[in-house]
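All protein chains but one are shown at their positions in the complex.
For chain A:
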Amino acid sequence: MEDSEKKAPSVIDRYFTRWYRTDLKGKSCEDHCILQHSNRICVITLAESHPILQNGRKIKNINYQISDGCSRLKNKVSGKSKRGGQFLTEFAPLCRITCTDEQEYTIFSCIRGRLLEVNEDILNKPDLLLEKPSTEGYIAVILPKFEESKSVTEGLLTREQYEEVLTKRNQQEEPC
């Protein structure tokens, strides 16, 4: 029933604020959605307009090894203060996703903070990323510094601003 879907409860609506970064690193339409929990923890996900999620693309490979010396899979945090987590800046790569059509995309952190975990389930089941990009297909969980909890979203777009970007794109009819 359409009614129940409109009023459908959602964990994201209850606890999170959606923020967006579009055209990451100048690449057209490579949009990310940052879900910011009321407790300041952020979940990095693909925005619905990201190319990976368009045109029935399939994922060939997801690689968390972003350089010779750094794999996001090796990230280990311990204790309440999450010591040991890799510290990320806005353009730190999280992973590289290769689709079956050989297109390669890099997913970025978008915010400053300590990496808590990356989603290992999508390594085994990449379809999760395609089917549920906002929940089970999340990319990573990041904890911003306490002092930066509010400022971490400066420079990100609100949902309304993101929708304006989408509207503008549609008008210009840019393929993604």
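Assume a contact is a pair of C-beta atoms (placed from the backbone, for glycine too) under 8 Å apart; a residue touches a chain by one contact, two chains touch by 3 or more; residues count from 1.
Note that in this section contacts and distances are computed from a predicted model.
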| said: Considering only the chain that is not displayed, what protein name does its UniProt record carry among "tRNA pseudouridine synthase Pus10", "Translation initiation factor eIF2B subunit delta", "Nuclear pore complex protein Nup85" or "DNA primase"? | reply: "tRNA pseudouridine synthase Pus10"
| task | Would you mind spotting which of A:60, A:82 or A:96 touches the chain that isn't drawn? | result | A:82
| task | Tell me which residue among A:24, A:43 or A:157 touches the hidden chain in the full complex. | result | A:43
| task | Name, in rising order, the residues on chain A that touch the hidden chain in the full complex. | result | 1, 4-5, 8-11, 15, 37, 39-41, 43, 77-80, 82, 116-117, 119, 121, 128, 132, 135-136, 138, 141, 143
